[in-house]
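I am attaching a structure below and will ask some questions about it afterwards.
Note that this complex is displayed minus one protein chain, with the remaining chains in position.
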Amino acid sequence: MRILVLNPNTSAAMTAEIAAAARSVAHADTEIVCTSPYFGAAAIDSSAESYLSAVGVMDVVARLTRAGDFDFDAVVLAGFGEHGRDALAEMLTVPVFDIAECAAHVAHLIGRRFSVITTLARSIPPIEDRLLLAGLNAHCASVRACGLSTADVDADPAGAVQAIVDEAARAVSADGADVICLGCAGMAGVTAAISAKLGVPAVDGVSAAVALAQAVVGLGLSTSKAGVFAPGPDNPRSHWPLSEALGL
Amino acid sequence: MRILVLNPNTSAAMTAEIAAAARSVAHADTEIVCTSPYFGAAAIDSSAESYLSAVGVMDVVARLTRAGDFDFDAVVLAGFGEHGRDALAEMLTVPVFDIAECAAHVAHLIGRRFSVITTLARSIPPIEDRLLLAGLNAHCASVRACGLSTADVDADPAGAVQAIVDEAARAVSADGADVICLGCAGMAGVTAAISAKLGVPAVDGVSAAVALAQAVVGLGLSTSKAGVFAPGPDNPRSHWPLSEALGL
Amino acid sequence: MRILVLNPNTSAAMTAEIAAAARSVAHADTEIVCTSPYFGAAAIDSSAESYLSAVGVMDVVARLTRAGDFDFDAVVLAGFGEHGRDALAEMLTVPVFDIAECAAHVAHLIGRRFSVITTLARSIPPIEDRLLLAGLNAHCASVRACGLSTADVDADPAGAVQAIVDEAARAVSADGADVICLGCAGMAGVTAAISAKLGVPAVDGVSAAVALAQAVVGLGLSTSKAGVFAPGPDNPRSHWPLSEALGL
Amino acid sequence: MRILVLNPNTSAAMTAEIAAAARSVAHADTEIVCTSPYFGAAAIDSSAESYLSAVGVMDVVARLTRAGDFDFDAVVLAGFGEHGRDALAEMLTVPVFDIAECAAHVAHLIGRRFSVITTLARSIPPIEDRLLLAGLNAHCASVRACGLSTADVDADPAGAVQAIVDEAARAVSADGADVICLGCAGMAGVTAAISAKLGVPAVDGVSAAVALAQAVVGLGLSTSKAGVFAPGPDNPRSHWPLSEALGL
Amino acid sequence: MRILVLNPNTSAAMTAEIAAAARSVAHADTEIVCTSPYFGAAAIDSSAESYLSAVGVMDVVARLTRAGDFDFDAVVLAGFGEHGRDALAEMLTVPVFDIAECAAHVAHLIGRRFSVITTLARSIPPIEDRLLLAGLNAHCASVRACGLSTADVDADPAGAVQAIVDEAARAVSADGADVICLGCAGMAGVTAAISAKLGVPAVDGVSAAVALAQAVVGLGLSTSKAGVFAPGPDNPRSHWPLSEALGL
Partner (left out) sequence: MRILVLNPNTSAAMTAEIAAAARSVAHADTEIVCTSPYFGAAAIDSSAESYLSAVGVMDVVARLTRAGDFDFDAVVLAGFGEHGRDALAEMLTVPVFDIAECAAHVAHLIGRRFSVITTLARSIPPIEDRLLLAGLNAHCASVRACGLSTADVDADPAGAVQAIVDEAARAVSADGADVICLGCAGMAGVTAAISAKLGVPAVDGVSAAVALAQAVVGLGLSTSKAGVFAPGPDNPRSHWPLSEALGL
């Protein structure tokens, strides 16, 4: 099976980390291809960047499809709380897995109340929105932020791990969480640190999404085309795919 | 006061209709400027087109801001159920008014249960999502579709009015709606037809948004910058504004 | 346009303050008439007083209507969390604006999570009830009380402003509010103090209601008479209007 | 034990019917005193009448209390969906039982989904509001109206019974109700007819309230005065009790 | 009237305490019979024990029924948060009263927000689940645990009373509860201590259930057999009643 993992930001370092996380749970016969948009933001810490990233991943998929190069069994959208899953589900016949949703699904399967630990406080509302829209918020004890931006995390990975573990500890003691979801992509070692220090399972969204992708593909199922994910009408569109129009 | 009304699709005809609706409720001293993205889709009937339109309006605002030409007291986003309001609220210090939300606010003020009548059935879920996220769904009796695409509406405006009135009649009789919100932008004469034939008030989103924009600006209030609508961190971004990169 | 603003308590001082707040946002061609019931309570700090005030404002409207003196385009009910809006909407063909609901509507338009700061803790439940019934509670971060009764506020206005600002600060820091609604009527200077000290927008209900009344009247819309706000059957009623029966 | 049953309208016939229903479930040592306001409406079919009735029952209680004649162990408020319960709970130290809430409590105890059958469609929203505020709506399958006004019911009791049974049948078949609550007070024979014809239990609110009053008084419990039902501050009030001021 | 009170655990001491609580509110002509399962756990502090207890009380009822000895007007299931009420309602034609639900019903009747104080933190989720399924969670301020197991309570009753009062004090001050429900069965003196020290009413589930049983039986009502509580199909079952198969 071949899974396309889409990092919605343009950071090559992040793409590599996400690919590593994805590969860590891929079956022997699963090939992971990880890529990122032709244009957009190097990190996603705002709603504006999130929309830009959604169009960026749509553009990647459109380019692959038009070129006849889309040869995947599933797609993972590796932005935690970012937009775009529904558009990809519309565009593709293979199933699409959002890492925030997948982390929440796995959390439901192994506990009663999960908390999400994200980077900046400003990322809490979009994650709450995504869980609400996905119908996965009833067992969410809290979405908390460790206070570090994506750039801060890059600059001091060890400090970031500590900050996330500390915030996860508050989620466990104050909010009653018994599972922690890591609310950002591509941080090696954090889930292990949380489990070791707090004694609760920690879920990485990218791994969760790849595992669920393999499960759903294994079931022979894919996105329903009988409802909102049917392809839309063919309205005239200019400069599309944007990356092609940009000469990228 | 000056209000920028953003038609999220690229149809000049629709932009003109939206401008007319906006001007119909503008105060004598309110100037309406209505524009549309440099790129995108001629109509928005899918999630993919909705994201593209969000980036399109962000791009317009970015161009105006960078050029020092952003001289407005408020912005109206004239896509019913489309994405983008939160990104514009982040980017701007003046308040931003989404037409779906504004129609719902006005409906709350004049009735107990409102229904939204949109075009295609595939547009129902995004409108439900927008109302849910905005916290405005508790008094929503239903979101219904008349079954015509944007193109159909353009091709046969009179037939479209009839189809919308018929669907509104079902919302009143079957769902108990006492107010109808028109779930698309830029259709002249529909609200009058609904009120005349069904005896219930009908709310046009563009008019509602302009009226509320004038009210909020009159109150001296604007978007709170103390929460999620604070401007994001300055992450590196490529090819932005996209229209500039495209040479438009 | 003429707007009737109804102070539901019998305090002349409060009526004057409410009138001033209402006039501060009235358009040049809007006339504000502010009045209060013929009988009732000098302040409303209980459910019993709230019901009495509802009948008091119904009585005022009945007197005006019977005398042929009801010549207004809209009515504002200036009791924050008090009863009566639905009865007035039934009795009148012009739209009726409740200040708690209107403050919440404006808060939705400019932020993501609002808190209401009221006087005594005992006023919190009725405000929560009003927001719940109005379908405007999903984005309400909290309803908080500064601990001062209406009488305390009158006795020490400066101290009251400080107490409200302090409680608003807790709403921002502990509850994540990015907008504050002032949960009582007729206090000059509080919204300015909140904005100045806390950096968040503050909404005064009376101003919000007058602004929204102007907006809705400007849209040519009024209360739907197709549902629960249709006039009721003409059941025999004794001693009505009560003020007339009382010889007032 | 002595229970004061308050018919909120001024109809003597209705008061007598309510008293009979109350006495039908009173223990041998329970005395039922049933009375109605000094002023108000002969029937309650609107929000305005409901507020008027709330002040009417408050007035009765105030008169009894001031005269030293309040010598009851519990109060039943016999208006289905009417206002006033919270005010009485504030004013009194004995517990207060609302018939709509009590019917719903009993329905919860004997079934999974209950429907309420009321008179006119315009009475549906206030009943929905009461159940929502009381936190008793989750198991409510529907609130339905048989289409007859209070006057119609008086004019043709047998026809009314049939209309209610027919509407209850629809609640059972279409909404899945397994218990019916009778959404009006004082109709003899309806519950028996529903049970006989539909095979589902039917709950009369007045009987339910008297039974629960006896249960709660038997437990030695009464309204908590530690929260919102504490007596309010002693704000100056004019013409109170109104009936006294009216010379009644 | 005869009421069968079922202690779901096998502790004779607990059965005696429950019987005493039940008898304290029984009418003169009400006979209380209190019993416990033939097999199962001496205390119920886990989901596994709860299921075992459900089958245990089903078994008791099956034995009585088969022997022709089931001669009761109502059944009280005296496990706070335990399973089994729905199965008994299915098996019997007389009404069944769960003590957690009944405590919550009474709390609704006398206050606005109730908290439940249970033993161990691990018992909080099942109580929350029971209230959620029963549709009685909207007015639940909190479910809190005093931290003592059933065994701890037995070993030091006075210390347990103090721990429960302390936790109830936190529910009042931190969660705004104005009524306390005692979340375990058979502890004499606790409700009196809570009321005396905290000034809020305290509800004992066993007493509440017996009082409500008397009320519902007095109304001539019983479990609806028109819905989910109809008896199930007669599927072949082995070793049933289990106690008989076990030779007990």
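We call the chains A, B, C, D and E, going by the order they appear; numbering starts again at 1 in every chain.
The rule we apply is simple: a contact is a pair of C-beta atoms (placed from the backbone, for glycine too) under 8 Å apart; a residue touches a chain by one contact, two chains touch by 3 or more.
Since this is a predicted model, take the numbers as computed values, not measurements.
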item	value
Contacts of the hidden chain among displayed chains	A, E
Omitted-chain contact residue, chosen from E:41, E:60 or E:76	E:41
Residue touching the undisplayed chain, where the options are E:159, E:199 or E:232	E:232
For subunit E, residues in touch with the removed chain	10, 39-52, 54-55, 58, 83-84, 86-87, 89-91, 120, 122, 124-126, 129, 132-133, 149-151, 227-228, 230-233, 235-240, 242, 245-246, 248
Interface with the undisplayed chain - residues on subunit A	25, 27, 95, 97, 101-102, 105-106, 108-113, 134-139, 172, 176-179, 198-201, 203, 207-208, 211-212, 214-216, 218-219, 221-229
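Simple rule for what comes next: only the chains that are shown with their structure count from here on.
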item	value
Copies subunit D and subunit E - rotation angle from C-alpha fit, nearest 5 degrees	180
Centre distance in Å when subunit B and subunit E are each reduced to the mean of their C-alpha atoms	53
Sites on subunit C at which at least two other chains make contact	112, 125, 227-228
Set of all touching chain pairs, with the criterion as stated earlier	A-B, B-C, C-D, D-E
